[in-house]
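The complex is shown incomplete by one protein chain, all other protein chains being positioned as in the whole.
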Amino acid sequence: MKLPFADRSADRSHKKAGVRGSARFKLTWAIWFLVAIHAVVVLAGFFAPYNYETQDREHPYAAPTKIHFVDCAGKFHLRPFVYATRNDDGSVIGYNEDCSQPAKVGIFVHGDEYSIVGVHSTRHLFGVQSPASIFLMGTDGFGRDQFSRLLYGGQVSLFAGFVAASFSALVGLLLGGIAGMYGGRVDDIAMRLAEIFITVPWFYFLIAVRAFLPLQISPVVAFLLVIAVIGVVGWGRPARLVRGVVLSARERNFVLAARGFGASNSYLLRRHLMPLTFRVMLTQMAVLIPQFILAEVILSFLGLGVGEPFPSWGNMLARAQQYNVLVSYWWMLLPGLAPVPVFLAYHSLAETLQERIKSNI
Amino acid sequence: MTSGNPGFSKSEEFLRVSSLSMDYHAANGDVIHALHNVDLKIGAGESVGVLGESGSGKSSLAQTLLHLLPGNGQIVSGRVDYQGRNLAKLTAQQLRKIRGGEIALISQEPALALNPVLSLGRQLADVLKTHSNLSHDEVLLRCGKILRDVGFPDTERVMRAYPHELSGGQRQRVAIAQALICGPKLLIADEPLSALDTATQADILELLQNLKRELGLAMIFITHNAGMLSTLADEILVMRNGAVTAHGSLNELQDSADEYVQRVLFPEKNLLSAPHKTSTAAADEKSLLQVRNLSKRFVQRRMLSRKKFAVQSLEEVSFNLKKGSTVAVIGRSGSGKSTLARCIAGFEMPDSGKILLEGQQEYRQRDVQMIFQDAATSLNPRFTARQIIAEPMEIARWKTEVDRTARTLELMEEVGLDAAWALRLPVEFSGGQRQRLALARALAAEPKLLILDEAFSGFDLPLQAQMMRLLMELQSRHGLTYLYISHDLNFISLFAEEVIVMDAGRIVERTVPANLAHSAVPATCELVEASEKLHVPGVEATV
Amino acid sequence: MRFRALARIVCFFLWCVSMLAGAQAQEELLRTTSEAGNRGGNLVIAQRSEPRTFNPVTAVDQNSFGVNARMQADLIHINRVTQKTEPALAKSWTASKDGTQFTVKLRQGLKFSDGAPFDADDVLFSFKVYLDEAVHSPQRDLLIIGGKPMVVQKVDEYTVRFIFSAPYSAAERVFDSLAMLPRHLLEKDYQEGKINQAWALNTPPDKIAGLGAFRLKQVIPGERVLLERNPNYWKIDAKGQRLPYLDQLTFVVVPSQDAQVIRFQAGDSQIISGLSAENYAVLEPEQQTRHFKLYDAGPGLEYNFLMFNLNDDTEGRLPEVVRKQKWFRDVRFRQAVSAAIDRGAIVRLVYRNRGVGLATHVSPGNRAWYDAAVAVPVRSLDKARELLKTAGFSWKDGNTLVDSSGQPVEFTILVSSSNTQRGQIATLVQEDLKAIGIAAHVVPMEGRSANDRVLNSHDYEAIVMGLVSGDADPTPDMNVLMSNAQTHLWHLNEKSPATPWEAEIDQLMQKQLVTLDYQKRKKIYDRVQEVLAQQLPVVYLASPDILVGAQEDLGNFRPAIIEQYTFWNADELFWHTPAGRH
Partner (left out) sequence: MIRYLARRIGHAFLLLFGVSILLFLMFQAAPGDFLSEIRLNEQISPQTVAHLRAQYGLDQPMPVRYWKWLKSTAKGELGYSFAYNTPAAELLWPRARNTLLLSVPALLLSWLIAVPLGVLAAGWKGNWADRLFSGGTSVLLALPDVLIALLALLIALKTGRFPVGGMTSVSAQDQDNWARLRDLAWHMVLPVAALVIGSVAIILRHVRASVREVLESTYMRAAEGHGLSQRKILFGYALPAAANPLISLFGLSVAFLLSVSLLVEVVMSWPGMGPLLLEAILARDLFLVIGAVMFSTLFLIGGNLLADVLLYVFDPRIRRQA
């Protein structure tokens, strides 16, 4: 498993850069957007009209439901509504609206049961009465609502990106910190090891890990473990970065000064060097998270992603990457757009953080 | 320049700044008024000195004149007219014609003003090519000439060289050549000497004086050292907090009653009134520090090469330091004085020789504290002032948290910092205040010896004087011992009672400051001569 | 009968040839009955990967088989469409009354593609190689009948006798796809013990020869393999033209299934097989505009099933599995699961109605042996609940199935992540089982890891799997159905039949092996299917149709449900118009 490189060294910088007011705005925007998106995803049960595994076997590959204001008779309604659809022509897919069965789009309606941190509820932000259904982004081959799955899928994908990035960052921080601090042979060994870890394709390893996990654990947990493993073995790049920062920080005068007060190595690591790398690592995280979200797509393509029936952005997109889906059901590609705003937010977060580091040093 | 306003042809007054105000927008949303209603007029061949403490808006003025503001700067009001044309109204294209072509700028740090990866010849030629359409050969010819003018005998070599291969002074010469190569009518020199060592400063100053005389340049010379302006400036502007507080010739200003003007003109006055410690120094003749035959050489291995070569840094250095005294170690950069300091402070292991503190070879490292040149890098940017000062006590596990905080506040008061600022981060302090913080931290370790490693060389003279005064006060109060390392002689006679001159890793002279001027040792003479050229106070006072 | 008719044609032909060729060694050619076509042209076939080897002795994968079978010929061949045997290199054969002796007459005067003559010595050599234990040819297992290797004797230059240690009902079918090797090229390698390394991809084409319709022309590694017509091929058409029609056969490597479809659409490859129903639906509307035709050859021999782990955990490593086997071993539980599964939905959603639900492993595609009397179960939750109730299960908290000891019924369904369709089946099964209160969890796993669990560690609870019958004959299925068989997947290493019905199946399968009469055999096999549908050692689910396509210009294109679905009769394929001959 190779991940795109992330070697922006943030430690090179000379002067306080003119950080503009807009940077602050960008940062606030990015953070709020990310908070909002994570909130929606965590509360997916409420925002999604259906459960992620509810199959509507009469409606596989249904296109996004049309939301009407004008009915078949040409009358205008203030409140939006949808028509129930039927498969008339005997082919497996291809639906017609049934003008005799309108259903108003309701707010705070009852539907599938869900639970958010132990609280059970059946109330959804919006929905329609059966037999009509509302599929904002159409359905997949099992007739499952893509929009609902997208929201639930975010739980896996965003979390996975975060978990993997944290693990990489953490291990990288530790090993890179030690390498930078002690230098010499330790440094040499750690960096050679990092090189090896960067080079090896982790596919086998992931297969092995996945295969060794007990069957009984849920696919989501299993997947998160796999992702964590990727994170752990992905320590090479962050470690190199941290090492660089520590190496240069070790020569900084305030570290020297602390030595002058008789500080021990561990004190220096704990009080001066690690906090210094912390922010660099934070930036690195903002760079890594999107990469790991994307890595999940590749994993799903290779069949190592999160298992059915659980949705993730990766496995939804992996499905849309099949030729027949791509040419026949354009709405299956919609989940592919979901990461874009998230990426944008993370990227601007990383960028502004980077600038802050520069202006602070 | 035919596109100017034909109605306006007062050629004599070719640069006019009228009530110029400029703001910076800081990242945290604050607005800083960097310039406030500045007026300035320069006629052809005239030169104006701009004098002021750091932060008084001198450099902002230089940048604003050429419309070279950083992204967060903004001209609020006023205008700059160059030969009757409002610079703000010019297109980017026209502005570029003026920059470098007619108004040239020499900026502060020569090391950073040249592109590190391009050859000097190219950087020089590019400026000329931009502003003229000379043939390649002519360009080379002109480059060679200007390099000779700024004092390079071997122009060929310089043209091929890269910035890192030259010394700081040489780089500044190239930067000057770059500014002059197009034959500008006005030269703006923004603290062109502050980052150089004294001897080089003197050289460059002489060069500028010659150029001014020979080329008849108009010049705006920005500095904090009034001594330099005596020969260079026809008129002096004194700036404070972005505004002009006084202007006139040097003589006129000397008689000014304004306390600020006096301070920037005669910073040494601050020291003359400092408390003296003769009593304590005399009382204790005991040696605090003994340095015996100290040698240290650095072995370097260059990348891509197997050759090793040694750089001799210290050779057989021996001296004693009396308790409660202040000894200055001076020398050009590279003379080994910093290595000496680092060896004593315990940051480097000497190859041979002994360092004894109170007769002990195994002294505690914390008994010798060092104040670094750049306070910004010696303070952890993420610590608050309180954390910074408390750190030595914390490491030593000195008493309780409460005691430590109390002591911290005490120390802050002692070095002249408001204890209310205890929770601020280093970035929120000015350069001088940061150095005070570093001082407070060093005092917290209760050192026996304090090494000041070029501790004030980045500061303007009034501030240097202020810091020295503080140190003298502390010394008289606590009987501290100072080892003051410096490349210049500023205020040395007022501050130190003994001077050690180093050159090429050896001590070449040891004397009292008063005798420096009569020294026969070449290295000493060079330093003294340079100081005299710069009219540095302190030395002047001894002569 | 058919055989006689063929023999007559051959005799007639022999006569013709002998008249023409005079005293020359008479070539006994085979005259085909299919439409006579035009010579010339090239046919491009896309494959997932290049052949691994040109060596028929070591080849194990379909990509190698597909190419090698075009260059090699067998004694007796199974017609992929009729699923019956027909003469190939063997002109005729006779079986002894007891079915243990089999005498084959070879066509005379045939030549390998390099011009060397073919006779009984080549046949003897080939069987020596295949049967040699040191060679480990995968084909060897087929040639062991009644526990002993067959004995091959040369009767004369063109007659060979095969002796089995026991009567063998499917004897003729054994010879299918068993390439007859050129002794003159391979004997040296064989004697030096290097037969396995012979005929690799980098072997020069002139060192490789066979009796097939084509011979090797060029290999471009990773890209394509080119075959050219074999001038010495032993078939002629009704008009007396020597086959094959095509000048060249090109196998291009297209690793991704989707890319194969796109290639076919673009006309870059001219036949496509193994289409998924979804890709079929994509191609369908373009048949007119892009001038190709799609075929639904009907259900193939692949059968997908839900299998419970019934292995004996002798070492006590898998307590969890053992606990759940209390359910799995109960036939009523398996029947209830079977009744709860909506096979119609699988066929509709996964196969887009291009497939069939199954009651047993025999799909309707196996025309000779499918027992239509065994009904495919229709989903009935009531029946499922009924069965579970009688087996002592009950429901708790509304809809959670619990066993007699109050444990909730919950298990994992393993599925290979490399097969999308099986993954989809598993998802549907999971949802279906939820309706009767069973919490099934799908665990996708990389193919070989999943296999490893089934075959070696036995650490799984249930799995959705698929197997492909090797032939339309019951005999190969013995390896799966016999309780002591090696591929008796749900209960490996079963020492003796654990239940009476298993004993019955063992007995029936043994019986069909030695019964030579088709009707009697069919009756026996019908009974096997009845028992399987009743006892459900595994829950049979569905069989996909074999979906293929070809340029409409291609003549004699007759897709089959046995492997190489589309180009098994490459020797007869031809281009109707010169435009098609690229």
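So that you can tell them apart, the chains are marked A, B and C in the order they are listed, and the count of residues begins at 1 in each.
Everything that follows uses one rule, which is that a contact is a pair of C-beta atoms (placed from the backbone, for glycine too) under 8 Å apart; a residue touches a chain by one contact, two chains touch by 3 or more.
Treat the numbers as computed from the prediction; the structure is a model and nothing was measured.
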In the full complex, displayed partners of the excluded chain: A, B, C
Contacting the left-out chain in the complete assembly, out of B:Ala113, B:Leu186, B:Ala440 or B:Leu463: B:Ala113
Residue touching the undisplayed chain, where the options are C:Thr85, C:Thr100, C:Thr250 or C:Thr412: C:Thr250
Of C:Thr33, C:Ser49, C:Thr94 or C:Thr577, the residue in touch with the unshown chain: C:Ser49
Among C:Thr82, C:Ser394, C:Gln407 or C:Ser457, residue touching the chain not depicted: C:Ser457
On chain C, residues whose C-beta touches the chain left out of the figure: 42, 44, 49, 52-53, 55, 58, 60-61, 133, 136, 138, 140-142, 144, 196-197, 200-202, 220-224, 250, 252-256, 258-259, 262-263, 265-266, 268, 418, 446-449, 451-453, 455-457, 467, 469-470, 476-477, 479-480, 486-487, 582
Contact footprint on chain A, counting only the chain that is left out: 2, 4-5, 7-9, 12-15, 17-18, 20, 22, 192-193, 195-196, 198-201, 203-205, 207-208, 211-212, 290, 294, 297-298, 301, 317, 320-321, 323, 326-327, 336-337, 339-340, 343-344, 347-348, 351, 354, 358
Interface residues of chain B (partner: the chain not displayed): 66, 68, 70-71, 92, 95-101, 104-105, 107-109, 112-119, 123, 126-127, 130-131, 162, 164-165, 175, 178-179, 302-306
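As a working rule, only the chains that are shown with their structure count from here on.
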Chain centre separation in whole Å, for chain C relative to chain B (CA means): 87
Whole-Å gap separating chain A and chain C, where each centre is the average of the chain's CA atoms: 43
Residue ranges of chain B in contact with chain A within the complex: 25, 27-29, 70-73, 112, 345-347, 364-366, 368-370, 372, 374, 377-382, 391-392, 395-396, 427, 438, 441, 445
Contacting residues of chain A [partner chain B, same complex]: 14, 18-21, 23-24, 252-254, 256-263, 267, 271-272, 275-276, 359-361
Chain A contact footprint on chain C (complex, rising order): 257-259, 261-262, 276, 278-279, 281-282, 320, 342, 345, 348-350, 352-353, 412, 414, 417-418, 420, 423-424, 426-428, 430-431, 441-446, 449, 452-453, 459-461
